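Here it is, the structure, as structure tokens.
Only one protein chain is missing; all other protein chains are in place.
Up next is chain A:
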Amino acid sequence: MADVTTTPGGATTSGSIKVAGVPGEFSQPADARSEALASYDVADFPVPHGREENWRFTPLHRLKGLHDGTAEATSGAIKVDVTAPEGVLVTAVERDDARVGAAGKPVDRVAAQAFSSFGKAGLVSVPKDAQLTEPIRITIHGQGGVAYGHQVIEVGAFAEAVVVIEHTGDAVLAANVEYLIGDGAKLTVVSVQDWEDTAVHAAQHTALVGRDASFKSVIVTLGGDVVRLHPRVIYGGTGGEAELYGLYFADAGQHLEHRLFVDHDTPHCRSNVAYKGALQGQDAHAVWIGDVLIRAEAEGTDTYELNRNLLLTDGARVDSVPNLEIETGEIVGAGHASATGRFDDEQLFYLQSRGIPADEARRLVVRGFFAELVQQIGLPELQERLIEKIDAELEASVG
């Protein structure tokens, strides 16, 4: 069921599967998370000091005060533009709107800070039965300064929508994003973090997946000094499906952290998680936490999570921690895999021995590493762009 590989030097890969009733050999299963505090109020969370389980990998001193209340929002820090096809409601709502916070509460101090500090929440609402032929595009451009945000994306029953969110520029941003996916609806969200090198971005993404609804999330994190994303999935009814894909590329000094939580609290739901990352340069750091909890009532659950990392140079570090906790035996399947490998010089030699120059050979290998994931994403327009972005990241290192 588990396939956990550890590469010595510059990487840790650990993981656990805990099954109820079986004495656990593992100390940090997913329940630490499910029992964890959740609140809208920042005052309910103590300021983290860095040794807490959910903060231990994060360089707090580089969060520019998002975690300790010292980061004051500045006006004009980010510029948000939303373009949506006709029929989609795009508006701003007050925090007392019933939809704000409907997917779930903030689960850490920074998310709660964002919730306590945002002005108005952005709302994008796709009416029920709507079949959008064009994506909804949300661009968030950092113009320097501190911002707290809240975005709700609501998709009515049996509607189908694709949302592309792009983050560029420089900002210190903490945000909550909620996806409210109606019964039988299909939502695909692509969130690209293509910040400048100085940006700090921490966000909780919470998806509430309706009965027989599908949610596909594609997270692409390339730029920023610190990016810490916390995608969470909760099922509101049976038959829900979540596919969570992620691709990241950490350069020298970058800290890119993805902490996932899939809460199988409802019977007959599925989840499939696949994140892949490449790292290059001194102190490039990627953190991947994959927590999956299958609660006692969630019979018929089918879940799999995978994280793979490719270290292109020395000096980069990966911490990959898949945790699977299973409270019922009545499931279809559950498994996880995590592996971190070095760039394989033998592959490079093989390709070069066929006349392919070294830089092109590296490009082939890295494209190959991401290829399967990029294909799974299944959005042709995005696939092309992703491959270009990967090439551009590599170019920066090889050149």
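Points to keep in mind about this one:
Convention: a residue touches a chain if its C-beta (ideal position, glycine included) is under 8 Å from a C-beta of that chain, and two chains touch if they have at least 3 such contacts; residues count from 1.
What we mean here is this: contacts and distances are computed from a predicted model.
Of "Nitrite/sulfite reductase", "Sugar ABC transporter permease", "Menaquinol oxidoreductase" or "Fe-S cluster assembly ATP-binding protein", only "Fe-S cluster assembly ATP-binding protein" is the UniProt protein name of the chain excluded from the display. When the missing chain is restored to the complex, the residue among A:K79, A:H141, A:R342 or A:R367 that touches it is A:R367. Listed residues A:L351, A:I377 or A:L394: the one in touch with the omitted chain is A:L351. If you put the missing chain back, the residues of chain A touching it would be 344-347, 349-358, 360-361, 364-365, 367-372.
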